[in-house]
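Removed: one protein chain of the complex. Kept in place: all other protein chains.
Order as written gives the chain letters A, B and C; numbering starts at 1 within each chain.
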Amino acid sequence: MNDLRHPHPQAMSGEELTALFEQVSNWGRWGPDDERGALNHIGAAEVARAAALVREGRTVSLSRDFPTQPGPENPWPAQHHMVIAGDDPCVPGVDGLEVSTDYIGIAFHGMASSHIDALCHVFAQGRMYNDHPATEVKSTGARRNTIMAARDGIVGRGVLLDVPRALGVAFVDPEHLTTAAELQATEAALGVTVGKGDLLMVRLGRDVRRAAMADQAVPGLDPRVVAWLHERQVAVLGGDGVHDPIPSGVVHRDWAMPIHMLGLAGMGLHLMDNLDLEPLAEVCAELGRWTFQLVAAPLRIAGGTGSPLNPIAIF
Amino acid sequence: MNDLRHPHPQAMSGEELTALFEQVSNWGRWGPDDERGALNHIGAAEVARAAALVREGRTVSLSRDFPTQPGPENPWPAQHHMVIAGDDPCVPGVDGLEVSTDYIGIAFHGMASSHIDALCHVFAQGRMYNDHPATEVKSTGARRNTIMAARDGIVGRGVLLDVPRALGVAFVDPEHLTTAAELQATEAALGVTVGKGDLLMVRLGRDVRRAAMADQAVPGLDPRVVAWLHERQVAVLGGDGVHDPIPSGVVHRDWAMPIHMLGLAGMGLHLMDNLDLEPLAEVCAELGRWTFQLVAAPLRIAGGTGSPLNPIAIF
Amino acid sequence: MNDLRHPHPQAMSGEELTALFEQVSNWGRWGPDDERGALNHIGAAEVARAAALVREGRTVSLSRDFPTQPGPENPWPAQHHMVIAGDDPCVPGVDGLEVSTDYIGIAFHGMASSHIDALCHVFAQGRMYNDHPATEVKSTGARRNTIMAARDGIVGRGVLLDVPRALGVAFVDPEHLTTAAELQATEAALGVTVGKGDLLMVRLGRDVRRAAMADQAVPGLDPRVVAWLHERQVAVLGGDGVHDPIPSGVVHRDWAMPIHMLGLAGMGLHLMDNLDLEPLAEVCAELGRWTFQLVAAPLRIAGGTGSPLNPIAIF
Partner (left out) sequence: MNDLRHPHPQAMSGEELTALFEQVSNWGRWGPDDERGALNHIGAAEVARAAALVREGRTVSLSRDFPTQPGPENPWPAQHHMVIAGDDPCVPGVDGLEVSTDYIGIAFHGMASSHIDALCHVFAQGRMYNDHPATEVKSTGARRNTIMAARDGIVGRGVLLDVPRALGVAFVDPEHLTTAAELQATEAALGVTVGKGDLLMVRLGRDVRRAAMADQAVPGLDPRVVAWLHERQVAVLGGDGVHDPIPSGVVHRDWAMPIHMLGLAGMGLHLMDNLDLEPLAEVCAELGRWTFQLVAAPLRIAGGTGSPLNPIAIF
């Protein structure tokens, strides 16, 4: 996916990325045992205020469908198997009971799967958030920074920055990394200001582009954006891609996916990957507002590196 | 699980159950193609009003942990496998990237799993909600009444009826089926009134009982309760058990799990099974209120009979 | 995979295939309850005689590796997950025990997977071997013609017909369907005669071709070959592809994969698909003989439509 020989013009050097990591690091900020990271920006006030955004009584899913079909972006499809179907709806041991049941299985960290990354999902030079070694993620489950940090849900103000809409394009070109200045221009165009504790959803138009183009490129953000996220005290970053562009265009092998590394490992910023932001963008445009209550409820997977996710925006 | 030879004193005859099914049936009520059933009781007004219940800015999960450990209530444990752990955090083809990833698999309709039942999960005499034959649930996935009916989330007013608290007992005895009169007494004791579009959570104290007793019995509701749910226009029923008691004590093999059959197949009432209502009960008691905004976000499983679920109560 | 608009020149009409099905059908031949089909051609004498072929004391696997990597021929890769690895080799409840364990999962009827097809795997116009309806294969498992028919292993004389070697080509062109005449020419060239109860392995050079060509075509046999297999009383057919060519070039939608349908459903002929016959071909050429003892041991999957398989040739 990355190619060190063809660096992106916006690619940062190893020294620059190391300095940026130091700048945005939240290691120790909420104590040595903290596993919530930037979720700490969401306090009771933020939760309560977000609910006040609900007016029209509409709900919108930000999730793609469970990715059972193979494809270039889904080399390891999820399993969905019927265990009992309507052709034989019996349950051994329960006389007369007629049911259907099924089974799902998924390695959810794929490009076709809407999911959340726990803070143990990505390491920077062998360390994860709050200075724990990668080896704390055992073959038998993670011991630190698991998705259980979000077990009571992530609830707050959702903000959609619909970059193509603000820039007047169909989609962002994967060759160009969206900058903080462009996010700010989007804020201005849409009339919103990203702030403390926000669950920031950035739409780059991946799905519109995918329908139009044959290649597998996915637009992404300039790594310098994390400094802006840090300054604004954003609690979660979501996107229609994976924030880092594909292909990555990185120049330093120590920084293969800089936003993941700076965000998850440095800031303790939970990431929501591969969301479907098209329906959300339509509702925002229809209602003329880009803020809403957002509720994300990961499965409570002890030792887990994340979870499949269906975030719900409520207007 | 059921034993036709030892009927429960509150067990209803086949004739009574058939009549009750006719009484509560919503077949055709929202058109021949409807797949949302009682979720239709939740309109925009109900969604908006529920958000106004958020004041303290607290969130509580209603889910148990992902059930990977075997036990008497979990004969088919879920899988949670690390695919890449911190001992070898490399990704083939992506030079320098250090990640951990995992895989989950679950047949989620089990007694240890917090989940939602889609309207295709249970049949009554070979038919499911809105008069579709069981055979519409194929081995390759359900064609009708799948969990996709709830793909944009279930959002509304949650109400906790904490029956043991209202009755002054530690838990409800599985030998006794909680009646509509007792639910109304609980309403009175807690100062709430269940109404149109509510997501009703009924706590019977299963977990308190489980900690105290050696057997596998689970308290449940009297089947006649569905008439009351129907009258009150409840949108969803949740519980710490599976609503039907275990063992079932039914008297007629055509009605092996009457509440599931009357609710899912007749009323089109989505059921949330095996929730952990203990933390919710504590917060309700602490705050002295038993209503809250409730958000449930099933995975978008095309053809699915339900989904694992982590419902979030927001105060 | 098939394209009715571009029929293969060797494609047979529906009438011809129906007549051929009647000709080769073994329905009723070994009684109405028989589920072994052509395996009945292997008697005690055949088993004993096959063992006499062992002289050099060499063993060769006919299986590909467990197909965990995605690719054009493997859209649904198998799972291989470590459950406990050496970074944390503990077993809960067993003090001091240090182990590693793993998990495998596979939908084994894929083009990258060496496997055996049970007689319930393919239907011809809704019927399977010995005139049972397809509906006897339930969502909860097959009731008839399962892989359990081979639970005590398939042991007999293996014969390799190395067609490219005999024809003096690197591989068979997928555009041409190998005929019975060509199989007989191969017999003559190699000095073998296929006979009653043989486990016939036909090498068409798929892997040599795959390494040389970019497309996904796989060479196959002319459907008329089944008449020859029937006449020779072959017990099992194995190949480096799936016997039917890909793409299929069929002309009649009722006969989408004629060899599978004529063989499995008509003759009751177990098929071994996607074997790796390259090492076997090398050993045969080195030893100058194309017959050997062959042992195949399917997993005992009750209700199963086949099994992953590692057949072992013994010289």
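Quick note on the criterion: a contact is a pair of C-beta atoms (placed from the backbone, for glycine too) under 8 Å apart; a residue touches a chain by one contact, two chains touch by 3 or more.
Every value quoted in this text rests on a predicted model; they were computed, and no experiment measured them.
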Left-out chain, listing which of the shown chains it touches: A, B, C
Candidates C:31, C:93 or C:288 - the one touching the absent chain: C:93
Missing-partner contacts on chain B, residue numbers: 70, 75-77, 79, 82-88, 90, 105, 135, 138-140
Touch residues of chain A, complete complex, unshown partner: 79, 81-83, 85-87, 103, 105, 138-139
Positions on chain C contacted by the hidden chain, ascending: 1-2, 4, 43-61, 63-66, 68, 79-80, 82-83, 85-87, 89, 93-109, 120-126, 133-142, 151-153, 155, 248, 252-257, 293, 295-306, 308-312, 314
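What we mean here is this: only the chains that are shown with their structure count from here on.
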Superposition of chain B upon chain C: rotation angle, C-alpha, nearest 5 degrees: 180
Whole-Å separation of chain centres (CA-atom averages), chain A against chain C: 45
Whole-Å separation of chain centres (CA-atom averages), chain A against chain B: 28
In chain B, residues with contacts to at least two other chains: 79, 82-83, 85-87, 103, 105, 138-139
